[in-house]
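A protein chain is absent from this complex, but the other protein chains hold their places.
Moving on, here comes chain A:
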Amino acid sequence: MLQFPPWKVALILLALAWGVVMALPNVVNMQNAPGFMPKKGVNLGLDLQGGVYLMMEINPNEVIANRLEVFAGDVRGALSNVAPSERIGHIPEVKGRELEIKLTRPDADGNFPLDEALRRIRKLNGPVEGAIGGAKTYEIEPRGNDTIIVTVPQASEEALMKDALGKTMTIVRRRVDPDGVSEISITPQGNSRIILEAPGEPDPQRLKDLLSRDGKMTFNLVDNSPSAIAAAQRGVVKPGYRLLEGSTTGPLLVRTIPEVVGSDIANAAQGFDEANRPQINFRLNSNGARKFYNTTRSNSGKLFGIVLDDVIMSAPRINEPIAGGNVRITGDFTQEEAQDLAAIIEAGEMPAKVQFLDQRTVSPTLGHDSIRAGTRASIIGLVLVAIFMIVAYGLMGGLAVASLAANIILILGALSGLGATLTLPGIAGIILTIGMAVDANVLVFERIREEQRAGRSPMTAVQAGYERALSTILDANITTLIAAVILYLLGSGPVKGFAVTLAIGIVTSVFTAFVVTRWFTVMWLKAFRPKKLAV
């Protein structure tokens, strides 16, 4: 217990040096330091930096309903878009989590071609993405003599949700951070939730507006004859058309089937028109550009509606065929609106709507206040504990305080080095470990006192003190560590930050109390060889 061979000393010094190097950027500006030195201090949580935290969820029912819609399209292809003699008349309908396909045309004997329809539909049923053992995506069963029910089994639902969540995350990222430069973090939670943390951003409403849109972009031909619009407003809508609104265009009849769709868009960006008003420019890919050219060539004089989420953004008149696929939307936008719309258009359509479950905003002002209050509380707490230890134990207390300083440096270093996030409760965790770190020292010192009273020399008293306190220190700290780990696993946000600092603090305080203080004590004993230890 009292031997410190050079390699041990080297390891201790190395650990302390690592702590100092890692902790340094928190105290001084390291921008001009040599390349191998870390430049970044500890990450501050949103409660200390200010920012927006949003928890959103995609609804499994909606994801499944959307997938079943797509599957209904495939079914139509297999049953209707075939040679006339092969056609099977049917009406598909998505009802909640199932797709009902009702056959409509019985043969001369009144029997429906159920078996043939089942055979063709089952052929469309692919394996679950990423599944082992070839499980199928859909469960396809007949019901009665004329109906087929398509449902999504559990295993497949998980795969679909995973896929939808991944797509949604990509779209969320592209919408809120189109240039990929901000420090916004987007992380999945479970299989249906996404957590977005945007440091510094003071306006949650803008983020929510950006994310709550479907982003379904289409180009549709428009019928703007006043009589047809008036009829539609009375409830008689021209077949194949829908009545939609637009803030600059007013109500218009829009063809249900679009000419060009969102996936035909290569990219979109905000720009300015001739009068220097913000507009949205986008470029179509080659497929989209061809469709756009064909449509504009054969529909001269008509209006071409640009529709986003069932709202007409603009409806310019087609004067001449447009080739090249460069399109723009002008309108009554602010620059910020145009930027956001461009990001939404470029990111594409969400697989399902997101819902916001939990929203927390902290302004940077409050963040700075919290940092100041937390730092002040830590320093005063540390000073009080140091005074207390020195008053109680004298010189040995001083050694413990020195190792406490080493402890703080190691905690800061570990937090920075591990890329952990420091939150306000995390600061409380550090202060708490300051108080508790002393415990290990106290346990040892009390043992040393007892051993000395039993008549042992300082050296053997120190030796015995450390040996006998070890199991107590380990037991006591492992139990607290258990609490910290549970907090980390079940906690969220700031509480997680508390758990991390508490856990790191427990490990470093055992190390500093048991190794660093002991080393200090032994060095001091060897240097001065006192007759009696004053503890």
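The criterion applied here is as follows: a contact is a pair of C-beta atoms (placed from the backbone, for glycine too) under 8 Å apart; a residue touches a chain by one contact, two chains touch by 3 or more; residues count from 1.
The criterion applied here is as follows: contacts and distances are computed from a predicted model.
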Review point. For the chain that is missing from this picture, which UniProt protein name fits: "Hydrogenase maturation factor HypC", "Putative aldouronate transport system substrate-binding protein", "Protein-export membrane protein SecF" or "Tripartite-type tricarboxylate transporter, receptor component TctC"?
Key: "Protein-export membrane protein SecF"
Review point. Among A:Leu474, A:Val507 or A:Leu525, which residue is in touch with the absent chain?
Key: A:Leu474
**Study point:** Omitted-chain contact residue, chosen from A:Leu384, A:Ala405 or A:Leu418
**Key:** A:Leu384
Exercise for review: Determine and list the chain A residues touching the chain excluded from the picture.
Suggested key: 47, 55, 57, 202-205, 208, 355-366, 369-370, 372-374, 376-378, 380-382, 384-385, 388-394, 397, 424-425, 427-428, 431-432, 434-436, 438-439, 442-443, 446, 449-450, 453, 467-468, 470-472, 474-484, 486-487, 489-495, 498-499, 502, 534-535
